[in-house]
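What you see is the complex with one protein chain gone and the rest in place.
Take a look at subunit A:
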Amino acid sequence: MNAALLSLKNISMEYSNFIAVDDLNLDIKKGEFISLMGPSGCGKSTTLRMMAGLDNPTSGALYLDGESQLEVPTEKRGMPMVWQNFALFPFLNVQKNIEFPLKMQGVPSEARSKKAAEWIERMGLTEFAKRNISQLSGGQRQRVALARALVTEPRILLLDEPLSALDSHLRIKMQTELVRLHKELGITFIYVTHSQSEAFTMSDRVVIMNQGKVQQIGTPKQIYRAPNNAFVAEFIGMNNLIPGAVLRLEDKTAEIRTDLGIFKARSFVGAQKDTPSKLVIAADCIHLDGSGEQKISGKISGEEFVGSVITLFIELKNGQEFKVQKQQHEVESLNLKYGADLTLSWNAENAFLLAS
């Protein structure tokens, strides 16, 4: 046994017409902030619901501290969840909402209101304690939902896209608050999101899922710099992928033949000659001044300007689109024009091959 607090072993969730979660294995450590991330329908929310006992897997096992959980009913699991729509009780006021889990545990009324009052103060809700839920803003509801989930002092907190109902300004603020809460409480946060920025900003580890399967588990940096496969490389956004076939294999490097030419790159484990694979170059590893050893040409087809960083979209001669990410001042000094020919270049050490 390793030190995993929560262990998912070969968990599958099959419906009559599709498989939501496919043979998933995951060990979650005590006290970590772990995110499950993937496109919608990848099985991340189903996985979370299975941990909470709201759905039961069709096969597999779930252990909490080495104890099997699948026979334990939802209400006894002790893994409260923060819901995407908050799922607050509309007919109860803020304080009664927060007291609810204590009431279910049979805590006497006096102790209940004392405990609730602590959380009301901690979450900055003092002046709203007697208000109805409908009178609260999105951010306040979020805090009530958090207080209600944490009032029983659980070991694990489940969060199902909790920030997606908030506007972007509030989302950033709540991220900071969540990280602070996690640090202060020292409990395990399991966070489901489709947002890369949320997952990467807050998590110790990120689990990338697609079509019910785990694609990669790692720290945000590992996933960003060393994606395991083409799906991850594409999903996390700022990567350029060119399909091709392995032409020559050396010790750790290889050459790939693509319809844009032959390129050198780092190889992957188990690569074989002539296997189809994808060449991956991160958008921020591409030079515009021709200083890299690998070269390719194209035309500027668009740009996306988000403050200090600018993303250029380059149309290659086979019609594929390439993304290049640069500092804004760097691009400005080059004086680029739409439709102008441009040479993109990168160094072989920054490019790698992935099985496709």
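By our rule, a contact is a pair of C-beta atoms (placed from the backbone, for glycine too) under 8 Å apart; a residue touches a chain by one contact, two chains touch by 3 or more; residues count from 1.
Following the convention adopted for this analysis, contacts and distances are computed from a predicted model.
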item	value
From "Formyltransferase", "Nitrogenase protein alpha chain", "Spermidine/putrescine transport system permease protein" or "Fumarate reductase iron-sulfur subunit", the hidden chain's UniProt protein name	"Spermidine/putrescine transport system permease protein"
Option from A:M13, A:L64, A:V94 or A:A149 whose C-beta touches the chain left out	A:A149
Of A:F33, A:F100, A:W119 or A:W346, the one touching the omitted chain in the full complex	A:F100
Missing-partner contacts on subunit A, residue numbers	52-54, 73-81, 83, 85, 87-92, 100-101, 103-105, 132-134, 148-149, 152
